[in-house]
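With one protein chain removed, the remaining protein chains of the complex are shown where they sit.
Here the chain labels run A and B in written order, and each chain numbers its own residues starting at 1.
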Amino acid sequence: MIVAGIDVGSKNTHVVVLKHGEVVARVAVPSGFEQEEAARGGVAAAAAAAGITVSDIDYMVATGVGRKAIPFAQHLVTEVAADARGAHALVPEVRTIIDVGADEALAIRVDAAGKVVDFAANEKCAAGAGAFVEAMSRALEVSLTRFGEISLESTKSIPMNAQCTVFAESEVVSLIHSNTSEKDIAKAVHDAMAGRVSAMVRRAGLEEVVVIGGGVAYNVGFVKALKDTLGVRELRVVPDPEYLGSYGAALIAADRAAERA
Amino acid sequence: MIANYGYRDGSGEYYLTIDTDRCIECRGRWCVDACPQSLFIIEADDYDDEVATIVLTARKQLKEKCAGCKPSAGYETLPCLTACLPVAISHSW
Partner (left out) sequence: MIEEKREFWRWTEKIWRADGVDWKDAASVTVGIDVGSVSSQAVVLTDGRLFAFYSTRTGSNSPDSAKKALGGAMEGTDMTIDDVHYVVGTGYGRVNVPFANRAITEIACHARGANFMVGPSVRTILDMGGQDCKVIRCDDKGKVQNFIMNDKCAAGTGRGMEVIADTLGVPIEDIGVRSFDIDDEPEPVSNVCTVFAKSEATALLKAGWSVNRVLAAYCSAMAERVASLIDRVGVEKDFFITGGIAKNSGVVRRIERRIGVEAVKLPADTNLDPQIAGALGAALFAHALLRRQQKAEAAAGAAA
């Protein structure tokens, strides 16, 4: 049995292919302006990577903000459902799932069976998602990876006044002009964003074990800042965090294909 | 005066409104201690009335600051609303 999960994000589309429950391909492509085209390309690339053809795929489930643009998926699920399914499979003890993407962030609380109990989202405001950190790294003219890394070297806690990505860019420029060190600026930015994400998590309810997925989970500076702000003993980054949604969608595809059989 | 503190951004509208005409009546100022985030302070306003206002730095972070008090099912039990006897405070969300 071969299934695929497609997560159509505003920035990137992720595809995971499972063969008998095992991951055989993971592909990420830019979503661009034509989401259906990007998704088709992603699925084709994933099939090629798995050594199969697209028609070998028995069932496809799409998730993500652009899922409705995918007519060739047999079923659509919300990001909440996909993330919950994926996280519970990876970490059965999970109770709180945090997914921070470029444009939005989600917090999902699940019970012992992986059933969704509550959730909260930071959406439609760039300051509450990855776009914020990315924009600040550009203002500081360092790569996003380095931006996260240097923030770990700072011991200061400079609160940011601006709560908007556009105004924060000017604030970062002012901090640069006032000779604040790069690492202190980086920490200030990550702390500011962690504050907004942790407030979102509290709206869903915080319960350990807490895991984090989504593209921003690769940012070591952000993960540390969020862990400190939440005050939890451990904040676990799921393996291949950017594929959390598509992995969960693929598992749901496998569930549904099995039901059909 | 109706003072609306807060903001609207892409994700929604978050205004904490204080009716200063009612606030002036208050003897107890219980809101100051009731708020776990210490959002309220008592100051003389522009017309020299001693009334409650929201701490300047918090006005742009109300969504985050108030998140801890808001259960997903309605906010009737918010400590600030309970503490304000003149019913001068209201939340837009």
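Please note the rule applied: contacts are C-beta pairs under 8 Å (C-beta built on N, C-alpha and C of every residue); 3 or more make two chains touch, one makes a residue touch a chain.
Since the model is a prediction, treat every value here as computed from it, not as a measurement.
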Of A:V116, A:A131, A:M160 or A:V223, the residue in touch with the unshown chain: A:A131
Residue, one of A:V142, A:C164 or A:V237, that touches the chain absent here: A:C164
Those residues of chain A which, in the complete complex, touch the missing chain: 10, 33, 103, 124-126, 131, 135, 163-167, 169-170, 173-174, 177
Chain B, residues in touch with the chain not shown (by the definition above): 1-4, 6-10, 15, 45-47, 59-61
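Rule of thumb we're sticking to: only the chains that are shown with their structure count from here on.
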Chain centre separation in whole Å, for chain B relative to chain A (CA means): 34
Residue ranges of chain A in contact with chain B within the complex: 118, 122-128, 159, 161-164, 195-196, 199-200, 202-203
Interfacial residue positions of chain B with respect to chain A in the complex: 9-11, 57, 60-61, 63-65, 67-68, 70, 72
